[in-house]
Structures are given as C-alpha cells and as structure tokens.
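Down below is the structure, laid out as structure tokens.
A protein chain is absent from this complex, but the other protein chains hold their places.
Presenting chain A:
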Amino acid sequence: MAMGLPRLVATAFTLTLVSIFLPLPFSLAGEITSIESVPDLQRLMYVAVDGYPCVRLLNLSGEIGCSNPGLSKVVAPIIKLKDVKDLVQPHTVLVTPDEMEDFFTRHVPLVSNDLSFASKIGGVLIESGSSFQQKLKGLSPDNMFPQAEFSPYGNVEYKWNPTASSIMWKAYNFPVYLLSESGMSAVHEFLSKKERKHKTYTSDVAEFSMVMETTKAGTHNSEACLQEGTCLPLGGYSVWSSLPPINVSSSNNRKPIVLTVASMDSASFFRDKSFGADSPISGLVALLGAVDALSRVEGFSNLKKQLVFLVLTGETWGYLGSRRFLHELDLHSDAVAGLSDTLIETVLEIGSVGKGLSGGINTFFAHKTRVSSATNKTLDALKVAQDSFASKNIKILSADKTNPGIPPSSLMAFMKKNPQTSAVVLEDFDTKFANKFYHSHLDDLSNVNSSSVVAAASVVARTLYILASDNKDTSSSALGSIQVNASFVEELLACLLSCEPGLSCNLVKDYISPTNTCPGNYAGVMSGEPSSNPYLGSVSDVSRFLWNFLAEKTSVQKGNTTSVCSKGSCSRTDQVCIKAESNKEGTCVVSTTRYVPAYSTRLKYADGAWTILPQNTSDSMGMVDPVWTESNWNTIGLQVYTVQHSAYDNAVLVAGITVTTLAYFGIMVAKSFITKALKQD
C-alpha cells in the first residue's frame, strides 16, 4: 500500500507539469469571440439578420405580398437555389439576385402543378446587390401597363413597361426577405462555418417571424380586415404650396392657376427598400429644384398667373393622392382653400426625368393629354425655355403620335375625372419606360443621373416663369436669371435616395427632425383620422420636409419682422409656422402651404374605424379602385441558427439517463461491499 501512494503522487505531479507545458507548443490561433454572459452566448447562437421584408397587402378581391402561412414562426433549413433537388421538407431557399425573377415567375407559379417544389418552400431569402447582367436586362416587378384600370384611353394592352414580371401583384404563402449587405455577410459566414466542420447531424435554419394579423384573423380582403381592425388603408399626406401666397380671405381677383405636379411615393416587392429614384423621385427633386430657383425671382405677385406646386402621395396604389385632391376641390374643403378647379388653367406634371442624359444632351419628352390651346401654350413655353439655355444641351420633344395616350402618371387620374383637362407630363422616355427598374428595389441613386435632373429642373423653372408671365417675349435676361442650384439638387438626391446620409443630411435636418435615416418612399398607411391639419406624428418624414421646404421657399417677407412660434401656430391667419421641429421654436412666414390627406375616395373614417363606401357611379375611378390596405403585424424579424437533429438530442438524453443509472448501480455495489466488509467476522 505504502508503495502505491508515492507512485500515485508522482503520477499526479507529472500530470501537473505536463498540463502546464502542454499548451505551449499549441498555437492559440484565431480570435475567440469572448462570451461574458449568457445573453452574449445567446447572441452568438441566434444570429439576427438584417433585411427588408415583403409584407401582406390586401384589396377588395384578395391579397398580394408575402406572409408566414400560419400563426407561428417559420423555421426551415437554408439551402441555395442551385442545390435544390428532391426536397422532403420545407426549406428556406437562398436566391441570388440573378435568379430572383426566374424563381418567382417560373418556379413559384408551378406551386400548384409541380408537387416536388410545391409546399417545399418554407421561406425565401434574396441576396442583395445586382450583377452586371441584371443591370443590362432590367427587372421590374410591376405590370406591363401599371395601373391600366385607371387609363383614360382604351388601349390597356400597350406595353409601357417592357421589363415587367408582375411578381409584386401576386400572393405568396411564404415569407420573403431581401437581405441587406450586413445580413448577407452574416448568412454567408454562418453557412461557411458548416462547410468547414462538415457536421452531418446539424442543419442551419432560418427562423422567420412574419406573422401577419390578417392571416391570424382569417380576414383575406380589405373589407373584412378593415372591419376587424387587422389592417390599415394605404395613404399619406400630399402637400401643395402656391407661389406667391394666395390671399384666402378675398375670393375675387383670383388669378388663373398653373399647377405643377409631382409624386413622392414609390413601391417595390419589398416594403422598406423602394427608393423609386427615377420613378418618381427624380421628378420630385426636379420640382423642388425649380421651386428653389423660382423663389429667388422677384416680382411674382405681378405676374398674370398663379403658380401652385402639388406633391402627391399614394399614386402607386390607385392614384390616391390625385383622386382625393380632386375630390377635395369638388368639396371646396379647407385643405384646398384658395384653389378651385375652374381656376386651374393648365397642369404640368414632372414624371421620371432622371435618365434623360445621353451623349451629353438631356432629352425629355412632353406627353400631352389632348390638343388644346392650353397644351399648345405649355409646349411653346417649353420650347422657349429650351432655347434660352446657352449651352444648348437640353432638348424637349413631343411624344410620339403613335402612343395610345399619356403614360401612367397622375394625369391619368386628372383625365379620368375631367377629360377636358389640358395637361402635359414631362418624361425621360417616349414610347416606353427608359427606367428598366420601374418599382424595383434596384431603382436607386445609381439609376439616375443628377445632371438630367438638374436639366429638367432648369427647363421646368423657366417654362413655369414663361407660363406665369403669359408673355412669350420674356427677355432672355429675365429667363437667364433663373438658375437651378446643381449642388442643391445633388444634395437632395443623396438625402432622398440613399441611406448615407439619407434623411439625416443637413438639408433635411434644417427643416424637420426625421424619424428614420433611410428614406422609405413607400406611401405607408393612414394612421389616425385624415384631416387638413393632421397630427404631425402621423405624417411621414418626406411629407413634413416638403411642407416646411415649400412653405419657406414660397414665402414672402412682409417687412423684415419674423416672429417665432413655439406651439406650431402663428398669430396671423395667412402665416404658417415652419421649422418648428428641429429648432423647437419655429418661424412664422407668410405662405399658403397645406397638407391634403391622400386616401381612397371609397373610404370613410368615422368613430375610430374605416368603412368602405358603396360604389358610386359618379366616381368612375372609385369603381375600379382596389382599395389597398396593409395588414398589421406584431414583429417582423429573421434569425439564423444551427439546429441539431432530434436523434442527437434524444441520444444525449439517453446518455444522461444511462450515466445516472450506472452511477446508481455503482454506488449500490460499493455500499454492499462496504457493509460486507464491516459485518465480516
């Protein structure tokens, strides 16, 4: 016995020494992510992935968009589309940008026929970025003739948008997520880990939390969901402003109005990634550039016509902005006090103007609604403005006569309301869209050319001056003084079409305190009661920015006294309080700038709920209005993690139970030995 002990001690000592020196030759390679707490461990286990979801939208006849099929999260192993072969259970398909259009147009509609791919799609992840091929080919998820049901002419088969795939108007019974740059690198890193260790009893899964309330409540169209309160109607706040301010109190001596229109909302397959750079934000920026240039011109009150600028929202979803604006004009409501539809002499809409530059010349096409003296005046004014530029790098051409009519634009709604409307829409295309990414998440800043926008702004500013002065012999010096600030236009493009700097750029922060940095040019939902004096928390960042910006630019300084307003109201009725957000104390300026709610003319808000009004034959556009609503949801998110096969889990449980029972028997045996040893005589 005594001999065994020193041996034991010696062994223990050797082990200690060995254990001290053993780590030395091993290199402590690689970085360890230090885990300092259980929440840290959970964060490493469940990797949150950043991205943009596709959500559920509803109309009177059904649904579009994407959602979790049931009430619970979708958990499905990730597989790349090219590796998909004979799937047994639902998987999360990882699709590259090139494969996206093909996937949705070919693979998914086969859902009902192709059983092998049918219910095997648990969820879809789309990688971000676009390839060179895609840039050449183009991808538009919209229709060939967007919003054809609102066209004032009969030819609804005309292909305005040739790269169309119509995928955004279909309903999908699985979640679809567009990965952002960071999300994509997180997913790829996660998947590459598995390849390195080739573990056969684990799988990498994606967990989608995209349960839509309308799916939960079983309300599958707008009427049902509005009744249940599981959805909200799409809409927002349009902004109009007049230059110079209109004296609302005196209803006589009203000048005829030249109305300039642009839209501020776009859409795409993914709710939060729809910059809409060329369509329609380039037009909006051109309008703002023109307003900025015209604000520096003296003597507007002496001109013969009144200029009114109108920026509409909700145009993508059934021309909500234009229809509601025209309806408010009929009602002579507070929102449009000072305007009247009989006073509107001519309308100029600025459509997509970001892709007019080609070979150093900016070419734009003027599409007119009908032949009339007013449209001829506009076309002449455009020509004079075009010629007034010394550099001669702007060309305005009339649209091709073989076009069936005006392209999809707010003017379609104006025409449907009143076929006698004399209007012209300025676009960077003639017979079909130049924008290959119409209503796509790829219609971003790289898809527009700032000099094209500057050119459009310049020609519109001068055209409006000519129209307002109603005098074709405007001196070239007067016209020449109207200059659009190119750096302002570029800054504004970066503010509205990118996330860096996005809405936190100085230009925007000068007027408002934005709630988001990334501009989401999706119209969004109408929260709360629509009114001409809305609660500013329900008004989107871009609408508030436009209101403040236009109010400042169209204001006149009556004397040099500016008063401050802290509660958003000014003492004089012709004054509005601007910049009241960022500075807390705003400035009172004399301006006529108003919000106009934009929502379907088929909807009524009463007692905290929305109801759908019955069809009214006098509202022809209301008859074809789909009445778009967006489902409510609790949370939307995506995470990826590794899951062990249940066989492995059960094996661990069995091992634990085995160890416990073996230990029990071992102890019993030892106990019996000891009792025997004690009892032995």
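Please note the rule applied: a residue touches a chain if its C-beta (ideal position, glycine included) is under 8 Å from a C-beta of that chain, and two chains touch if they have at least 3 such contacts; residues count from 1.
Simple rule for what comes next: contacts and distances are computed from a predicted model.
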According to UniProt, what is the chain that's been left out of this complex called? Choose from "Vacuolar fusion protein MON1 homolog", "Small ribosomal subunit protein uS7m", "Gamma-secretase subunit APH1-like" or "Ribosome biogenesis protein BOP1". "Gamma-secretase subunit APH1-like"
Who touches the missing chain here, A:L331, A:M623 or A:I674? A:I674
Residue, one of A:V248, A:L397 or A:V654, that touches the chain absent here: A:V654
In chain A, positions touching the absent partner: 1, 4-6, 8-9, 11-13, 15-16, 19-20, 22-23, 26-32, 34, 36, 38, 41-42, 44-46, 75, 197, 199, 202, 207, 641-644, 646, 648-650, 652-657, 659-661, 663-664, 667-668, 670-671, 674, 677-678, 680-681
